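The structure follows.
With one protein chain withheld, the remaining protein chains of the complex are depicted in position.
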Amino acid sequence: MEPLLSVRNLTKRFGGLVAVNQVSMDVHPGEVVGLVGDNGAGKSTLIKMISGVYQPNEGEIYFDGKLAHIANPSQARDMGIETIYQDLALAGNLDMSANIFLGRERKKRYLGGLIRVLDEKFMLQEAQKLLQSLDVHIPSATAKIDYLSGGQRQAVAIARALYWEARLMIMDEPTNNLGVIEQAKVLDLIRRLRDQGVPVIVISHTIRDIFAVSDRIVVLHRGRKVADKRTQDTSTEEIIQYIMGARDDYHRN
Amino acid sequence: MFKKLLLVTVVLALAIPLAIPVTAQDDKPKIGFLPGVVDPFYQVMELGINQAVKDFGLEVVTQFPESWNVTVQTPILETYIARGDLDYIIIAPVDKEQMIAPLEKALEAGIKIITVDTFLGDGDYENGLVTFPISYIGSDNVEGGRIAARALVEALGGKGKVFVENTNPGVSSVEGRAVGFQEVIAQYPEMEFVGMEYCLDDATIAAEQVSAVLQREPELAGIFGVNVFSAQGAGNAVKAAGLQGAVQIVSYDATKDAMENLRNDVVTMVLAQKPYDMGYLAVAFAMADWRGVTSLPKRVTTGFAILTKENMDDPEYARFIYQVP
Partner (left out) sequence: MVSEAQAPSLPATSKRRTTGQQAILLGSKIWSWLFLLMLVFYFSWQGTGFFSLRNSQNILVAIVPIVLMGLGQTFVIIAGGIDLSVGWLMGLSSVISALVIREEYNAGVAPWLAIIQGLLAGVGVALAAGLINGVIVAKLRVPPFIVTLGVSFVARGIGFLLAKGNIIAGQPQLARDLGNESLLYYVRGEGGGWYFLKKPDVTGAQLRMMDRVFTWPVVITFIVVLVAIFILHKTQFGRHTYAIGGNREAALRAGVPVDRHVILLYMMSAGTAGLAGVMHAWRFSGGAADAGDALLMMSIAAVVIGGVSLFGGQGRVIGTVIGALILAVLQTGLIMINVKTFYQYVIVGIIVILAVLMDQARDLIVGRAEAAA
């Protein structure tokens, strides 16, 4: 099967620091890829290049078999790449529906589209429906995000990514801040997406979760890819060795 | 909801027309005094106003604008008009053009205008651009400029570069001073006028500007500071450069600061205006007009006292120093 996403030799430097170093990887439809690595390994930087936040210094991104120049996040979203960021990227002064629809607000048109007014009612209803379907409880739909708990915010970030029928879902530590039950729900969600054919890249430090949902595991170490293995062909111990830098499948002399 | 209710209340409170009849027809006029800015010159003028008001048994409302600007003076003026109880406004218009329209509204509201220190239009209330004020009472500023220039010429022996530190453009009084000054300087072939800057009535800016000019014109021999702030700034800049005596300053306005500079040889001559007279006369004019006097002169110049180091302690002259309580 053709990969939906294919990145080739991506490199990202911040000044003298090489955050991501010549990383290549593929993501196929209906596949969950676990992306792991120590703090600062370059996981977030890698996915931010895919979601258009950063521009790679070197390398290419192919989406749907075609070379893609993802100049900004809104291009990525237009291509169907939805991302839940590690820092959630929510506007704390806005409520949940404003955040879910941020950048893609639903508008009512008057005078042939000359005047466009936010359709607050529609957006609020959709947001409520969505959270309900995710079984998330937020006591006030119109409270600012700042006033929500960490888990509730996480839920809003997840809901936002889900609402827009993604073709590729990227989740950077989505189970952060969540209680045990909610963590299980998120893993469930990932499986549901996969069953619908939507591939997911999931980043997590909880190796158990990665083994529970992923089909393949990619390990980064100091910006380099050191392992790319089918989940069923490896073990927790082995992955931890890769993470710590004790093993390296791609070492070049 | 509550907010909406409040909004409605506020709007109503601001908009309900209340036909308050104008209660002007007492037997004594009520006066509003509106100077150009808060400074010792106008504070002395206020003393004159208050004395006259007391002598005539009148009432006066006084507000000092915090800076020299039509956007500061006009709201005060309009509030004077809206009070509905004033019969005369004694004002030093901060702009000869821009204050015309606001003052015409006062006129429309039945308030008569006397301008002090500065005038409207070209200052000719007889046949000029603006004729509605009763009178202009102030210094003959062009003449004051000439006097300042002659004093500088004399101090410099008829030779040297001179500079003018001005305040704001478009103000009749200081404009006249600069005109008179340049006119006289031009008559002396060996005197050179090297320029003019505006400090916007800010002594600090004046000092900066004069410092810069001292850099640019190392041979600068004389400076004319057209008012309190310009002279103060010029004096400070010359002192800071250690050029007392080498650069002669003549200045308008006999503030304590200016006297200090005079005593220490930073300043050669100070032209004292007579703000007290202006204030007193303005009230007297208002009273006279109220009593039906119709032959008030449209223009009154109050003259100067010329203060030097030699005469400054002579009580005959010292009384013109601006003494603010």
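A and B label the chains in the order they appear, each numbered from 1.
Here, contacts are C-beta pairs under 8 Å (C-beta built on N, C-alpha and C of every residue); 3 or more make two chains touch, one makes a residue touch a chain.
Every value quoted in this text rests on a predicted model; they were computed, and no experiment measured them.
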- The one residue from A:A89, A:A184 or A:I240 touching the chain left out of view is A:A89
- Task: Have a look at B:K28, B:K54, B:K105 or B:R319 and name the one touching the chain we're not showing.
- Result: B:K105
- Missing-chain contact among A:A98, A:L187 or A:A227 belongs to A:A98
- Hidden partner chain, residues of chain A it touches: 51, 53, 72-74, 77-78, 83, 85, 87-94, 98-99, 102-105, 107, 116-118, 128, 131-132, 136-144, 147-148
- Query: In the full complex, which residues of chain B touch the absent chain?
  - Reply: 2-3, 6-7, 9-10, 13-22, 38, 61, 63-64, 66-67, 69-72, 74-76, 78-85, 95-102, 105, 108-110, 168-170, 196, 198, 200
